[in-house]
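Heads up, one of the protein chains got dropped from this complex, but the rest are sitting where they should.
Chain IDs A and B follow the sequence of writing; residue 1 opens each chain.
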Amino acid sequence: MESCKITFYPPQKSVVVPRGTTILEAAVQAKIKLNAPCGGTGQCGRCRVKIEDGQALVQPYAHLTSQEISKGICLACMTKVEGNLRIFIPKESLLGEVRPQKELPKAGKDQEKIWQLTPLSKEKPYGLALDIGTTTVVANLIRLEDGKSLSTHTSFNAQNYCGSDVISRIVYAKNQKRQNELKNLIIGTINELVEQIFSVHKIESGDIGCISCAGNTTMIYLLLGKNPQPIREDPFIRAQFDSPFTAKDLGLNVFPEAAVYLIPGVGSFVGGDITAGILSVGMNKSNEVSLYIDIGTNGEVALGNKDWLVSASCSAGPAFEGGGVGCGQPAVPGAIEKVKIESKNLKPSFQVINDEKATGICGSGMIDLLAEMFRCHIIDRIGKIDLDLNNERLRIGKKGKEYVLVWGKDTATGEDITINEVDIDNLVRTKAAVFAGQKFLLSNLSLSFDKITQIYIAGAFGNYLDINHGVAIGLFPGLSLDKFKFVGNGSLAGAQLCLLFENSREDANRLSAKITYLDLASSSLFMDEYTAALFLPHTDLSLFPSQKENS
Amino acid sequence: MAEKIELHKEKWLKKMTEVILGTGQNEGGHSSRIFKIGGEETLPFLHFEGKIPNYPLVALEVWDTPPKDWPDALNKAYGKTYADSVDWGKRAVENFGADLICLKLMGTHPEKENKTAEEAASLVKEMIETVKLPLIIVGPGPYEKENEVLIKCGEAARGEKCLLSTAKEDNYRSLVANCLANGHNIIAQSPIDVNIAKQLNILISELLLPLDRIVIDPLAGGLGYGLEYTYSVMERIRLGGLMGDEMLAMPFYCDVGTEAWKVKEVKLKENEMSLWGDEEKRGILWEVINAFSLLQAGADIVVVRHPQSVRLLKEAIKDLMEGKFSWD
Partner (left out) sequence: MGLNALDIYKLLPKTNCGKCGCPTCLAFAMKLTTKKASIEDCPDISPQAKASLLEATTPPIKLVTLGSGREARSIGHETVLFRHEKTFFNPTLIAVEIGDDLDMQEIKKLVNKIETYKFERVGEELRIEMIALSSKRGKKERFVETVKEIRKISSKPLLLIVKETEILEAALEVSPQNTLIYSRDNKDFAVLAELSKKFASPLVISGKSLSDLAERSKRFKEMGIDNLVLEVPEGSLKSNLADLTQIRRLAIKENFRPLGFPAILFINDQDSFKAGIKASLGILKYASILVLPDLKYWQFLSLLVVRQNIYTDPQKPLQVEPGLYGIGEPKTGSPLIVTTNFSLTYFTVSGEIEAGGMPAHMLIVEAEGMSVLTAWAAGKFTPAQIAAAVKKYKPEEKLGHKKIIIPGYVAVLSGDLEEELPDWEIMVGPNEAADIPAYFKKIWNPVK
């Protein structure tokens, strides 16, 4: 069938569209205003609809649980029609009151835009959403006319050699010369990404007219060439900048007068990247209490709802991005991203990014590995390897007891890929910091995990994160799976929103002032929670009811 | 007459676990006395809201080698006793009234005399046969030697339900196996941390040592040198146990003497610091108050060094366990 009749209700409205159109586009044609703040890119999960009858090509997406999918719920923006459909629109998926616009959109082909795009600047056709991470930088090209995301490019932050974490980088930036050096490095990285974008899309530098930027406080300071030393000192200031900046001010190779919006941060170690993440999942608009966890180099957590929000940085360390773990790496081709171990013979099976020969193991793979080793009793609750299991994969290596994940003959380098007790200790400490951060926020507000409705997990894990395994090792709390949502790169999603919508920029500005920043470093409560979390899954087993028996 | 006020009584959820020390002669052991520690239904000495079935015990330290730099106050009290460990043990119980002996095998330390495990085991055997009591047996410290020594001593005292020390989070397997094989109780030590104490108990119990064979050593802080940390950790652990956490409901063991006698407040003589007064009395009271504070936090066994401390503490314990309330 070439034409498909799509019937929406409530209110009852029908429209005929060609096969392969997304339900969202069909709704537009039917003059139904679906909620799609992310611009129909599948990032926010707001455009949920239910297919009552008919065929559609549903793509599974992180925002949908398997339960929902089995009930016929899908994301309108990501679902293409295959035939006649009858679709139910839940109330929360409809756009609310439209804010009066300051500027009327220029008359174009589609008069009715369901999402009122109010990009940072309309001078040029394209905009850039940037996520400046401590370890990696991501640039996302957006077509401003319709808010469509065209492509995403990632690169390692060239500043890496000046310190793998925020503190070392601040320490490195101790004088003007060093600050200039770091500034040039990050500008260089961004410009490289921009170059890639130009060549892939065959556009010119002058075509990119605005940039929205999410990054932690230190990264932004270094971007601006500012001395970051005050970040480490009390009071833990909120990063506010003398905006607006232009691309020319910063040295970015796009349209020189391009407006640059730096998403404001919350405090010294919770930056605009977290403001952006919180914005992207909308927890600041919800009545229910949600938890947001960004498992990056710094490990930030945020808790709250529309009435109040708190946030802290757990200083978790780069273990989940490969730092400090022997065979650890970021989620790049060649990294093992999924692991399973057979309990009988301790034989592992795994999946490598791009299906290449394994070079190492990335964050999601490490979480799997730790969980599986624990489940198979290779390690005890404090992460010590039990050699008494008498298996050829368990041995004493150069750095002590280790488990061989991949034999040298099967790896890209010819060297065995192993994990030893020091690595495990590092991972346990990292996960303990992140969990303790969550508990710390809750304790400060006299709340418990059962009061949380939704847990958002963001991080540069790549495509995959096994929440179950995260719970098994005590990285995430022992709540039912349907409360978890893996949102991928929340900071980038937030940067996109800020690029395209004035509401979002205003929200970001308000949010950054409203979120209460909590400092963990000096808290004995945090230290106590941290020690409690240095156990698999946790000293308090009652927090993990499903994990009770591991014997 | 005054209107009688109603006392505030807490409703605790769990009784502390009772641990048994010693095996009687009729059961194949050598003990003339069987000890029970723990079993409290409430916070320390608050008899008005729960039963406290067992008196805390006071132990005296006995070494397998003469201590070289103990202060005068102790040397004066013991005279030549140090030379013969078994005699020392005997005097500790018969003359000085200690409930138990804490036998510290310092002589087996590899950097000191490096006595063999066999020598230690032989001493253990002789000591038990002479004093007819279960022993607290403490290894020298460095893991490899300690594990070796304790295994031999555990075997030598097989079936006597002694208390073996020390299990730590990174060295517990050997001692657990030892206690399982030889029927002893384990002292699980953590560095003044509630979480680590609980973690260690979980690890030990997952190796199948029953919960009523575990005693917690929270690492007694010295008076003036961290006492309050231990005190609060003990209160938190005890409260956790009373509130139902079986992994925190074990009796406490506190080694006080070691900490108390090494500090300057005890070592400096009166002529060096007149404002501190007579050093002998000062030292004794210092040790006593150190131990007494920990008793208030729940200590079920305190180990001290001065014979006078034993007497004073036992009298104080009696005064805490017996007699009337003001409202009786």
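Rule of thumb we're sticking to: a residue touches a chain if its C-beta (ideal position, glycine included) is under 8 Å from a C-beta of that chain, and two chains touch if they have at least 3 such contacts.
Just so it is clear, the structure is predicted and the values come from calculations on it, not from any experiment.
Undergrad: Which candidate, B:Ile192, B:Ile216 or B:Val310, sits in contact with the chain we can't see?
TA: Result: among the candidates, B:Ile192 touches the missing chain.
Undergrad: Looking at B:Pro142, B:Gly159 or B:Pro210, which residue reaches the missing chain?
TA: Of the listed residues, the one touching the omitted chain is B:Pro142.
Undergrad: Can you tell me which of A:Ile167, A:Ile203, A:Leu394 or A:Leu481 touches the chain that was removed from the display?
TA: A:Ile167
Undergrad: In the full complex, which bits of subunit A touch the chain not displayed? Write them out.
TA: Counting only subunit A, the missing chain is touched by 163, 167-168, 171-172, 232-233, 238, 307-310, 315, 324, 421-422, 425, 444-447, 513-518, 521-522, 524, 527, 531.
Undergrad: I need the residue numbers on subunit B that touch the omitted chain, in ascending order.
TA: With respect to the unshown chain, the touching residues of subunit B are 2-5, 7-8, 45-48, 110-111, 141-143, 168, 170-171, 191-193, 223-229, 231-232, 235-236, 239, 265, 274-279, 281-282, 284-286, 288-289, 292-293, 296, 308, 312, 315-316, 319-327.
Just so it is clear, only the chains that are shown with their structure count from here on.
Undergrad: Roughly how many whole angstrom separate the Cα centroids of subunit A and subunit B?
TA: It comes to 52 Å between the two C-alpha centres.
Undergrad: Quick one: in the complex, what on subunit A touches subunit B?
TA: Counting only subunit A, the residues touching subunit B are 380-382, 384, 528, 531-532, 534-535, 539, 541, 551.
Undergrad: Report the residues of subunit B in contact with subunit A in the complex, numbered from low to high.
TA: Residues 169-170, 193-196, 198-199, 202-203, 206 of subunit B touch subunit A in their complex.
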